[in-house]
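Here it is: the structure, laid out below.
One protein chain omitted, others in place.
Naming follows writing order (A, B and C), and every chain is counted from residue 1.
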Amino acid sequence: MFPLFFSGRGRKVAIFLKLALTLLGLGLAGNLAGAALSCALRRLSSLSRWPSVAAGAACLGYLAAGLAVLLGEGTHVVVLPMFHPLGGFSLSLDPLAAFFLCVIGLVGVAASLFGQGYLRHLKGRDLGSVGAWYNLFLLSMALVVTGANAVTFLFFWEGMALSSYFLVVSKKEDPAARQAGFVYLVMAHLGTACLVVLFLWPAAQIHSLAFARMAILWPGLPAGEKTILFLLALVGFGSKAGMVPLHVWLPRAHPAAPSQVSALMSGVMLKVAIYGLLRVVFTFLGVGPVWWGLLVLGLGVVSALLGVLYALMEHDLKRLLAYHSVENIGIILMGVGVALLARSLHLPALLMIGLLAALYHILNHAVFKGLLFLGSGSVAQATGTGDMEKMGGLIHRMPWTAGGFLVGAAAISALPPLNGFASEWLTFQALFGLGYHPVAWWSGLAGTLGVAALALTGGLAAACFIKAYGVTFLALPRSRAAEKAAEVPRSMNLGAGILAASCFVLGLFPSRVAAVLRPAVAALGGPHPPPPGSFFTLASGMGGASLSPLLLAAILVVLLLATRFWSGRMPERLSATWGCGGTLGATSEYNATSFAKPFRIAFAFLFRPVREINSGYEVSPFFRHSLHYRGEIRFLFEEYLYEPVRSFLLELADRFRQVQSGNLRTYLAYLFLTLLALLAVNNKWL
Amino acid sequence: MSFLAGLLLLPLLTAGLLYVVPDHRWVGGIAAGGSLATLAAGLAVVVRVFGGGPWRAGFFYVDALGAFMVGCIVGVAALANLYSHGYFHRSLGDGSLSLQRFRGYHLWFQVFVASMLLVVTVANLGVMWAAMEATTLASAFLVGFSGSQGALEASWKYIVICTVGITLALFGVILTYYASFHLRGPGVPSLDWLTLRDEAGELNPGLLRLGFIFILVGFGTKVGLAPMHTWLPDAHSQAPSPVSGLLSGVLLPTALYGVLRFHLLLVKDLGPAYSSHLLLLFGLVSMGVAVPFILLQGELKRLLAYSSLEHMGVVTFAVGLGTRLAFYGAALQLLAHALAKSLLFFCAGNIMEKYGTQKLPKIAGLVGTLPWTGPIFLLMVLAVAGMPPFGLFLSELTILRAGFAGGAAMVTVIFLFLLAAVFAGLAFYAGRVALGKAGSNVPRGEPVRWFPYLSLAPLLALLFLGLGIPGPLTAGLSQVAAVLGGVTP
Amino acid sequence: MALTWLVIQTALYLALAPLVLGYIKKAKAYLQGRRGPDIRQPYRDLVKLWHKETVTSRTASWITRAAPLILFATTLAAAVLLPTISLASAVYLRYGDILTVIYLLATGSFFLALAGLDAGSAFGGMGSSRESLLAALLEPGILLALSVPVLTAGSTSIRRLVGASLSPAVLLLPAHLLALGAVFLAAIAETGRIPVDNPDTHLELTMIHEGMFLEYTGRPLALLNWAVQVRQLLVLTVVANLFFPWGLALVPQPVSLGLAGAVYLGKLLLLGGGLALVESVYAKLRLFRAPGFLWAISFLGLLALVSRYLFRGAH
Partner (left out) sequence: MVNLVGSLSVLMLLCALSLVALRRYNSSIVAVSLQSLLLAVATALVAHAMGNREGYLAAILTLAVKAVAIPFILHWVKGRTDSGGGPPLKELSPGWALLVAGLVVILAYQSASPVTALGGVLIRASFPQAMSILLLGLFILIVRRSALLQIIGLLVMENGLYLSALTATGGMPVVVEMGMFLDLLVGVLIMGVFSSRIVGAFRSLDTDRLHKLKG
């Protein structure tokens, strides 16, 4: 695209780095200003747009800084003053960090733009604190990905959890939000605990918390230790990324936050966790045994399938989207898994394709999931509910929102020529590549089974978005609120519009995107030569397969126009929908529950649905005066893993609490016995 | 000598003045003035010692550790004293608290502060012991101040358990004294810290070991190390909130200071293995015992008290690790703990004033009803649970780093696990109390109008501790760590 | 040249698709001992619909109006990527990719399913819901079955796939035969035929695919039907030319092209007959038994793969 950047090294790179750092600094300052502003403006709701403006400006800075580094290819380290024996905060902007900074920036700009209009109409939330935490959230994410040592990383990692926690519970009178926030915070903290061990334990041997030193010295650690570190990274980052079975917080927390925050949490924060995983596993740990890759691939498959299946059963729009995040994290992990396997098996071309697939899907998911969450926010604002069963027909009342959501739905369903297709195509290529390279029968089988799982996931995701879109936007409105809904302000649609446009751009120019991603792939140890493909096409590493969405789009457009022209415009007569002779109302429509029912039956082995029908009748069961139906599914991990552990621990705690019995003499006896025991040990009796 | 004596005399003089003051309406002013004067004098001591090294003046000896404690004590005492005025404002106004009793409160308050200052400044370990006992006696009245049955019960348990503990500690002091006696023969034995420290290498190890058991159990009772901690939740929950803050923020660390002095002797004499392992053990047990009570708790201040227990466990653990980095972490933890925990107890005072109860299930929607206290409370609970950007995050991270670096990986993992468990409990209750919907009978507004200004100082200090510790303070904390590392300047 | 081939190929598909449908119906009637409709009947139906008035539901949005166009366009776009009689088409030579074909078809289905929900009719919703379930469950089966040639060819490129299958050694491999079986079953499901769906029924409660067409009339319906016919031809072409690519004209010369056309027609006759035979012999499954059938396709595909890895002969 810009050959200039690839040819001229040296001075130009330096200029770009300086530019990048300046922009990053401006971005950070913007966030801080936003936070300060919103604290200062707590009472003045008419000015509540300014924190969002500051955040948007900051995100532009992030985006520009990230792009500058990706195009200029360089790394720069900044050390911030902090007097502490653990060392100060230090930041480094290498291509990998820059890529993630781009993701943060891109979605952040859109979300902030959306937030300006959205926040003003938010009810039951304290706007000042939402604005402040929103800015701090963006700030921490940017600093997590640019953090160059463990202290910086962990500090802002926890800061990211804390600020997003406050955003999740910002609807402070809602008990569900509070519960969600709690679960989120605890899961995040458990993950952080793993990360603390991950970073600090080896530091005892390598005597450094700097990432640069880790990258040099970790590969020399004993294999057993590296395995533990790998597992710690997987659990620590996986719990934040929403990897099954550590995903339980995600469908609770994401819907509770304001929608532009949900967009950031789902679209960006989960990716920050993936960033950590990539950073640690690829740049620190060195080449690992084959089963690492298999494990990641397996977890990816399970996450993708369970995520999409639970999404199908969900009738709350934002919860549905949250489950889809689990699914997409699974798809990303498939790419990562293939890359890991390829690294262990010494297949550089496949390594590159796997990494490229993962990074590309990270970017794409951020964009389309952000778009979908923003759309759901618009819908929620217009109808006052997130329950799909109370929506319908919104395409007539909110055409722009409906259009944006359709783009997102098509993209997440991997329909060509949108961006979701490009990255899923790459993931397919990576998986096929694993199947093709004759290392061993099991690696091949793993790859092709991944293909099948990805195919099933894709099909189910499409079904789920047919449901989501059809029930929310099409047919007749199912409630008064949906009847009265009106289009949201322009700034909100503009935010969504940026992301919708990105869906097209990222989908139509995959080879350009791949070229920009190249430094990031190289930073992860992928081979240095640029990915094959010409201007139009993205080629797989395996064989001659290549993808040219632009050409495809051209064919499609030509065909569409030709068909349109050919079929012409016949006189059209409007009439009622055929209702077998009766009139159809909203109650006779297919709704989300009925749409999902075949899936519930087909996957009953997983959902184990519970159905309860209570009908009230007086004379005969044929003349009912009331009918109560309740159908729900049971959640595997909640029921068999989390709930038993939770109740066991609390039971144990409850038993133990009896030691504080209230009796003074008992207390003195504790003291006495402690003393006697210590004396006995000192006498070598014990 | 004179200046250090003056530091001690200031609160005592204030107490005397309070005793003779003819008009009881002046009580508040005198008490506040006295506390602020003590604060100024204390900070002067801190600056002098951190700047110019240990300060030996006759009866007194203040090194970096002592000065650090002095700073904590005078700081928290001044905050607590100022907060007392807000805390008792309503009961003074409606006559449920007489000025006479209010005077008594402040009188004991000043004596309490003086006794704590004596503990950390005196050179003689025997006198330190006596001062430690005096802190119990002075604070017993403060704990039982409200006069309710609960307060009475708590103060009785407090005084009996702590007196028993301190009495046992005296046995340890006697054994230490005997060790010196045995070394030097009659006539010149000493309990003077410097003398003991210098001759520590030659003292009889068997005696010191036996003595340390009694010191650890004895002073450990006062620190709140499990399983001698049983008085702690009762006393903290029943005392008036400013006193709870003082107890938790500085009394427990002061008692720990007593343990540390003897620990230093032992390390020098026996090497780090013996007492350090005991400290590690008691630190972990304290944290572990706190966990179930934090996970399932029915009362606000008991929750905070158990969190203090956990923090003392953290500090004890850190000291037990025995490396310079761990000591630094311990000092930072103590400082941040003093600030955060006292602030939290003040918040708890406001909350109880607002809701008329400290039963956790009856409190909800703080963020709505207490526009300043509520958010601060939520933030501070998360801060004491170890969340950035506050100092406790860094201190705990430092301790963890030291733990792994010290080769005690498994123990440190247990430590981390306990921290996480405590976090879960605190986060749960913080969310439940701060969020949600308050009953309609609870109006919006702060009970203590100037509380925001009071709380700003510790809040900002905590933030600085987390974001970037100023250079001089780092130097000071390093000096504390050096003292704990047995370095003699 | 490329553009010419594109147009020829498109025209071929459009022209041939109704004929294949007519042939299958005729064959089925023959097997069932009926006379059956004329083989040209699908053309007549299309012409008839083309000239009818369009009636649209009041509830419907632009999705309903766009869906036939999108289905038609995506199906054709997918179709031109596949070789019918020659390997010379520029489009598939360079960019034809089996994944693109599958996802283009999915795009059409996606909009068709949305259109089913658009009018607010319960039948449309039912059709959408069931169709999406079956489509989703079919995906892994198709891809597992196609994995065998893909792994043999080392590429998802259609040209490479065809090239790899041209080697005679491949045909007799057990993996190839198993995959062929899986793909044939998948073709039955994909074309909406018994035992998964019944293309001839319009009984409300049993229809799946037809449910989504219920609100369509006139020219849009003609487009939809035509697109579905093209899709059927496309699926048969995948089976015919990916698994038995012999006879394809390797160079665009009149003789070889003519020969290739004849071979292609022969293969279609055979496959269509097979479909008719299956449809005559079997009964339609209950909807909730259909997933079992689809899982069986995946299983067969898996079996093919396992046998490929265990008896790797051609690699």
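Rule of thumb we're sticking to: a contact is a pair of C-beta atoms (placed from the backbone, for glycine too) under 8 Å apart; a residue touches a chain by one contact, two chains touch by 3 or more.
Here the structure is a predicted model, which is why all the values come from computation and not from measurement.
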(request) Check the whole complex and report which displayed chains the hidden chain contacts. (result) A, B
(message) For the chain left out of this view, which of B:I159, B:L397 or B:L462 touches it?
(response) B:I159
(message) Which candidate, B:G53, B:G206 or B:P361, sits in contact with the chain we can't see?
(response) B:G206
(request) Could you tell which one of A:A553, A:A576 or A:L668 touches the chain left off the display? (result) A:L668
(request) Specify the residue from the set B:R302, B:H337 or B:K354 that touches the hidden chain. (result) B:R302
(request) Check the options B:F293, B:F346 or B:F451 and report the residue that touches the missing chain. (result) B:F293
(request) Check each of A:A486, A:A604, A:L627 or A:A680 against the chain that is not shown and name the one that touches it. (result) A:A680
(message) Considering the whole complex, not just the chains shown, which residues of subunit B touch the missing one?
(response) 124, 126-127, 129-131, 133-134, 136-137, 140-141, 144, 149-150, 152-157, 159-160, 163-164, 167-168, 170-171, 173-175, 177-178, 181-182, 186, 189-191, 204, 206-207, 209-210, 233-234, 237-238, 293, 296-298, 302
(request) Tell me where the left-out chain touches subunit A, residue by residue. (result) 657, 660-665, 668-669, 671-672, 675-676, 679-680, 682-683, 685
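The working rule: only the chains that are shown with their structure count from here on.
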(message) Averaging over Cα atoms per chain, report the distance between subunit A and subunit B in Å.
(response) 43
(request) Could you please state the distance in Å, as a whole number, between where the Cα atoms of subunit B are centred and where those of subunit C are centred? (result) 78
(message) Please tell me the distance, in whole Å, between the geometric centres of subunit A and subunit C computed from their C-alpha atoms.
(response) 35
(message) Touching residues of subunit A toward subunit B in the complex: what are they?
(response) 80-86, 88-89, 126, 129, 151, 154-156, 158-159, 161-162, 169, 172-173, 175, 177-178, 181-182, 185-186, 189-190, 193, 196-197, 200-201, 203-204, 207, 209, 649-650, 652-654, 656-657, 659-660, 664, 666-668, 670-671, 674-675, 678-679, 682
(request) Show which residues of subunit B lie in contact with subunit A when the two form their complex. (result) 156-157, 160-161, 164-165, 168, 209-210, 213-214, 216-217, 221, 227-228, 230-231, 233, 278, 289, 291-293, 295-296, 325, 328, 365, 367-368, 375, 382, 387-389, 393-394, 397-398, 400-401, 403-407, 409, 413, 416-417, 419-420, 423-424, 427-428, 431-432, 434-437, 467-471, 473-474, 478
(message) Applying the document's contact rule, which stretches of subunit C touch subunit A when the two form their complex?
(response) 6, 53-63, 69-70, 72-74, 76-77, 80, 91, 94-95, 97, 99-100, 103-104, 106-107, 109-110, 113-114, 116-122, 124-126, 128-130, 132-133, 135-140, 142-144, 147, 150-151, 153-157, 159-160, 204, 214-215, 218-220, 223, 287-288, 291, 298, 301-302, 305-306, 309-310, 312, 315
